[in-house]
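There's a structure below that I have some questions on.
The complex appears here minus one protein chain, its other protein chains still in place.
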Amino acid sequence: MASEKDPRRITALLAVLIAAVALALGLAACGGGGGGGIEGGGEKEAQKVKLEGEPSGELTISNWPLYIDKKTVPDFEKASGVKVKYIEDINSNEEFFNKMQPLLQQGESGGRSIFVLADYQVVKMHKLGYLQEFDKVGLPEVEKNLVPSLQHPSFDPNRDWTVPWQSGMTGVIVNKDSAPDVRSVCDLFDPKYKGKVDFLNEVREAVPLVMKCEGVDPDEATEADWMKAIEKLKGAAESGQIRRFTGNDYARDLTSGDAVAVMGWSGDAVQLQADNPNLEWRMPTEGCMLWSEDMVIPIGAPNPTAAEAFMNFVYEPEVQANIAEYVNYVTPVEGVKQVFEKNDPELAKNQLIFPSSSFTKNCSATPVFKSEEEEQKVIKAFDAVLNG
Amino acid sequence: MRRRVIPYFLLGPGTAWLLIFFVVPLYYMAKLSLESGFVGSLEFNWHWDNYKEALSEYDTQFIRSFVYAGAATLLSLIIAYPLAYAIAFKAGRWRNLMLFAVVAPFFTTYLIRTIAWETILSDESPVTEFLHAIGLVPSGHILATSAAVIAGLTYNFLPFMILPIYASLERIDERLIEAAKDLYASAAQSFWRVTLPLSAPGVVAGTLLTFIPAAGDYVNAQFLGGAGNRMIGNVIQSLYLSQADYPSAAALSFVLMALIMIAVVVYIRFAGSEALMGEENAP
Partner (left out) sequence: MSRGHSLSGAWRWLREHAVNIVAGLVVFYLLLPIAVILLFSFNDPAGRYNYTWVGFTLEHWAHAFSRPELNEALVTSLKLAVLATVISTIVGTMMALALVRHQFLGRRAANFLIVIPMATPEVVMGAALLSFFLLLGTFSLGFETLLIAHVMFCISFVVVVVRSRLIGFDRNLEEAARDLGASSFETFRLVTLPLIMPGIFGAAMLAFALSIDDFVISNFNSGTTVTFPLYIFGAAQRGIPVEVNVIAMILFSFTVAAMGFATWQQRRAEKMTSVRPEQEAGAGIPTGAAAAT
């Protein structure tokens, strides 16, 4: 039954198999690609960035998806000679933090030199000693161009360890045809739209907005206020009023028509409008939530010099204009408006990118919990609603 | 002498791998489930409360998960059996091609398939509108309801039901069926009395391979479900990855495993156990 050819075939096959195993073991030993080679570097314990001359080498950045245009990174590479690895692997502040935590605890950053995370998240990281302080010498454009309203936040009064990436507003996005009269977060509870509204799954945005539309100021809210708002959300979820709690995927529901009004972010509206001009972001009557995401340099960052160079680069108005045009969020850089006025006057008037102070007069910043216990309790209660 | 050593040598690497990377982690997770606190400040203190809380706080999700998984398994069985039967008995030369056609769709990524279902089951899609028109879907919504989650679960685990049933059917000696017919059994009778019982091992294997992963799934609930459709898998995932409440998550995982084990044991008692162990059984 075994023909003449087979013995040689089988031997050859075996030889290939053995070679493959050897190769596999060898490759496995070298650890493959991805986040492997963590060399740590001598500055593991350094709290302050030590600039080392001109930027060079490689730079790895972690950011949220679709948060940068396509030209900025190549332009930076050309201008500085630094090779950039730009990874869009941040999808949730908590998840990213939890993933990085074991590394950061050992003084390593997984090869990354810049993270972009929300204010509240970087505050936590700073408290745990996971971030480095900047050497301002490397950030002249930031010093020059950071918009005044963001120059002295309470959590980092001198912007020593954070540089805002973008800011944004959380309000409501509506389909003008199907839900013309939704102008407030409380309108999302209107039974007329039962099963066709989405809420955000972010506790620091969904709940404060509900509190606001009930007349409570999130900055003054007590734990009881938080719980009351969460109860309201719970009732709406159970009755079927709320279709689902989403992250950015409310866009899916809006574009397909499954939802007619959602709690959503200002920057998304423009992208949504590209495919469906009926969709519109609206400032809720009670005000929006204002938030920022910041660039930070973690401890163990392999190339802080290049990191600062990048941060500096994106604060040049021309560069930032490209970013702003693509992401459509509130830009933290002064001078971008002028760039638009020259090239694209329509964009210069866009309230979503350049909100006037009267536009945002009722908006609240991300609330800070009064204590860890309060934070745990609120998050737990909210998660219970999310998990149905 | 060498003969006796050979099996251990062959078994060695695999068993070692499974022991180190499956059994041991479960042990560690067990330890974790009895701790309290958060990362960086965990302490082992026989904190059985984690289990108590797991059962009391999340009983709804547990029940829901088992109901969804059960429904999906049943649907899957009803859908898979005719197809497996057709391939085993009616396909002849096309048999392998058909098996192909069955398995191939599952070579596109799990997530993308599920997301494709989002499009198919969306409120305005032709499928939904058709089903609504013929009265099967009175509310006009499929997506973001339990129906969508169950539909997703059914679809995604279908090959695990089809293949074992097919394998079992394929083994059946056709002469047995012929014999039944010779003894005046009708087509239906020979099916119920001969074919179906002989395919029991495949059915048992298929239902288990479907029910178990379905009970712990969270992807379908996340994409196809709405508020109030979350399964226990979603809770475990959020406790681990978002809240970093590892002790509670670990406790929940064990409770899930235990409940599944209980269900499986009861089921096997009921259905017969030779089917599972699959030892060499030359007839």
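Couple of notes before you dig in:
Note that the chains are named A and B in the order they appear, and that numbering of residues resets to 1 at the start of each chain.
To be clear about the criterion, a residue touches a chain if its C-beta (ideal position, glycine included) is under 8 Å from a C-beta of that chain, and two chains touch if they have at least 3 such contacts.
Fair warning: this is a prediction, and the values are worked out from it, not measured in the lab.
Displayed chains that the missing chain touches over the full complex: A, B (touch as defined at the top). For the chain missing from the display, the contacting residue among A:Ser239, A:Thr255, A:Thr285 or A:Gln351 is A:Thr255, taking the whole complex into account. Contact with the chain that does not appear here is found for just one residue of B:Ala148, B:Ile165 or B:Ile236, B:Ile236. The residue from B:Val102, B:Leu153 or B:Ala227 that touches the chain not shown here is B:Val102. Residues 1-3, 6-7, 9-11, 13-14, 17, 20-21, 24, 27-28, 31-36, 38, 62, 64-66, 86-89, 91, 99-100, 102-103, 106, 110-112, 247-249, 251-252, 255-256, 271-276 of chain A touch the missing chain (whole complex, contact as defined above). Touching the omitted chain from chain B are residues 3-4, 6-8, 10-11, 13-15, 17-19, 21-26, 28-29, 32, 79-80, 82-83, 85-87, 90, 92, 96-98, 100-113, 115-117, 119-120, 155, 158, 167, 170-175, 184, 186-187, 208-209, 212-213, 215-219, 223, 233, 236-237, 240-241, 246, 249-250, 253-254, 256-257, 260-261, 264, 276-283.
Throughout what follows, only the chains that are shown with their structure count from here on.
On the side of chain B, the complex with chain A involves touching residues 39-40, 57-58, 60-61, 64, 118-119, 122-124, 141, 143-144, 225-230, 234-235, 238, 240-244. For chain A in complex with chain B, the touching residues are 92, 94-95, 98-99, 101-102, 105, 195, 237-238, 240, 242-245, 252, 256-258, 379-380, 383-388.
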